[in-house]
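If you scroll down you'll find the structure; I have some questions about it.
Of the protein chains in this complex, one is absent; all others appear in place.
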Amino acid sequence: MAELLWLIPALPFAGALLLVLLGSRLPRALVTTIGVGSVGISAAVTLLLGIEYLSESPAFYHQVVWNWFNVAGFSPSVAFHLDALSMVFIFVITFVGFLIHVYSTEYMAHDPDYARFFACMNLFVGSMLVLVMADNLLLLYLGWEGVGLCSYLLIGFWYKEKANGYAARKAFIITRVGDTAMAIGLFMLFQTFGTLHIQTISTEAVQVWDTDARMAVIIAFLLLGGAVGKSGQLPLQTWLPDAMAGPTPVSALIHAATMVTAGVYLIARMHVIFELAPGAMMAVAVIGAITLLLAGCAALTQYDLKRVLAYSTISQIGYMFLALGVGAWSAGVFHFMIHAFFKALLFLCAGAIILALHHEQDMRRMGGLQKKLPIVFWTFLIGAASLAAVPLVSAGFYSKDQILWLQLAGENGNIWLYLAGLLGAFITSIYTFRMVFLTFYGESKTHVGHQPTMAIKLPLIILAVLSLVGGFIELPHNFGHVVLFSDFLSPILPTISVVPDFNRYEWMLQLLAAVVSLSGIFIAYLIYLKKPDLRASLHRSETAMAVHRFWHSGWGFDKLYDTLLVRPYVFLAKVNKDDVIDSFYTFLTRLAEAFHDLFSDSQTGLVRNYVMGIVVGAIMILTITIFL
Amino acid sequence: MEATFYIAGAVAVIATLLVVMSYNLIHALLYLVVSFLAVAVVFFTLGAPFMAALEIIIYAGAIVVLIIFVIMMLNLTYEDVQQEKSWLKPSVWIGPAILSLVLLAELVYLVVAVEAPGTVSVSVEAAAVGMALYGPYMLGVQLCGILLMAGIVGAYHLGRQKKKIVHRFLERRAAS
Partner (left out) sequence: MSSIPMEAGLLLAGILFVIGMVSVMIRRNVIFMLISVEIMLNAAGLAFIVAGSHWAQPDGQIMFIFILTMAAAEVSVGLALILQLYHHLKTLDSDAANFMKG
């Protein structure tokens, strides 16, 4: 079975190629079959491989497809490496990806660029699979840039709208900042190890560097730069809310479930280097903590349904970074998986609502949808519960609780990080249920046009089930003690050791987390449903409104970057419009023209003058031979 | 023999100067014939009698006659002599004369500066020239044949005037 490894990314690529070349000429049914089918078969192969992997439990599967190139001893191969960590990621990518593809057939049904959409989506899935299956960092970087390209293409999918193109460019350019840092990190890794093979680097790094070695710290920070850019963390998070300009399935697949978590994958994959650089680890955790708070506050004030979800994604990835930063590797990856389920679910629900309300995204004009879109309501409620970490029933509770618990109990734990996470959880449950109450309760404001059909309902239901039961594969040890997931990952990612004294407090902390989550929901209920006066008084207060505006603009980061970077750059560009350096070349052309005029004057058309020229030349040559 | 050389040389130089300075084409051609004859005498004194004969036959004979034929075809008149006079103003002479004097000075310097200047030794027989011509210089002879053939074809082609061949530059000039 392991020799089928290459099929997993190859199938989506083949689908993309077919659709790019022939897409516009094929009938829609065939486009659907190719677009959805390629990812579907890829998911089936993944399933087969996964079953075999679980039954055989080898360390990893490895397959060299071909040697990419060979230059001066540097010969990266196109080779795939499948271990437990990759397994988790490809499962999420292919299965969630498949569900979103199915959903898209309905969502994009009336779009004239149906084939282009599926071509980009397939290309994205292929690139993402290459990213997580690559056995060397160069191939990983290829996938990394590939998903960036697809993100650009899909954010700007409706390119006729100027703002969409702008959002696409913004996403592309900001992530490029991180990618540049990452590329430099890769160069330094290559300089040190002479290879970019991940396994080799992981085994050799421990021998080459001591803990806190300067080189290791620098490389870890550079890789972190790449991860921060891709995952929309502080300070490169501003692109993600604007990325919602793309179609909703794109937001679900790329900007919630898979691509934005590539940073998490990178850090988890290179965990050996990060462990050698405690400073970088701390930075990961701190960035995660700050990001989750900032993004949570920003999410509280958004009116656009998708923007709330976008900020929520940033915030949840902040949780994953928080987990990774304290060395709780498997907790971070676990939260990634659960987040992929419930955030994809929430986005798809949002898409169904937007479709039903004739592309209305403003929550102030929604409401009362509880009765009109029952399936969407229930699934959305499940997703929201998972996001808000409603205790016991939701998967999100188990994954988030594990992260919070390890902040305090883990060996690198820190009370401040824990408090930040707890506060974040509180904010999360407020904005999540603000969303639920504003959208589904109250009086109806917009006419419901489109009732979701099977292609939309089925992915919603499946994802809802996963969001509920997904958490049960990893339960805290005072409550069931199921450790399927961390056992699965333990050969790849080191397990975190827990300070033993804390074990008896665990139930207290869980209770605290539960209370925080429920009280957040209750506050949202009070403000947005029960007591509209409270909300009105908030609106009257000057300071509250100022804070509201500030958060609504995403803490003013866009404005900050605009004044700090964009305006000076545009100013410089305007000053240098005629290109100072170019004037040198202009001078050269002028000089050439002057000589041209001079010499063309010498061509008089008179034979006498030409003879004179020949004589002068002869005299010169003779003079030279005489005197030299 | 030596005196003959110097006298013939002086005649050649004077005749050539007169060619250059005369206004009438026919007069110039007659001086040219004199110049060629003087050079032929110089050849003779240098021990190349066959070349002297060729000089007279081809230069003084064929080439000059050819030019005279063309002059006759062009039907030149007294006005052309007047025009030649007007063209040859003294100011025209200055630049070329200076250049030529510089070049001549350099040539003289080069000739005189050469070490061990010998004298002209023996005469080379025409037979030896013939042997060399059809021995090592065979290829050159053939190339000369091709050159003459090209000359004939070229002269025939250019000399035809049945169809008026208008060059594109002239055509444009006529149009403007």
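Just a few scattered comments:
Every chain is named by a letter (A and B) in the order it is written, and numbering of its residues begins at 1.
Simple rule for what comes next: a contact is a pair of C-beta atoms (placed from the backbone, for glycine too) under 8 Å apart; a residue touches a chain by one contact, two chains touch by 3 or more.
Keep in mind that this is a model prediction, so the values were computed, not measured.
The omitted chain makes contact with chain A at the following residues, 599-608, 611-612, 615.
Remark: the residues of chain B touching the chain excluded from display are 1-2, 5-6, 9, 12-13, 16-17, 19-20, 25, 28-29, 32, 35-36, 39, 42-43, 45-48, 50-51, 54-55, 58-59, 62-63, 66-67, 70-71, 73-74, 80, 84, 87-88, 92-93, 95-97, 99-101, 103-104, 107-108, 111-112, 117-124, 128-129, 131-133, 137, 140, 144, 147-148, 150-152, 154-159, 161, 165-167, 169-170, 173.
We take it that only the chains that are shown with their structure count from here on.
Between chain A and chain B, the centres computed from C-alpha atoms are 90 Å apart. On the side of chain A, the complex with chain B involves touching residues 612, 615-616, 618-619, 622-623, 626. Remark: chain B residues 95-96, 99-100, 102-103, 106-107, 109-110 touch chain A in the complex.
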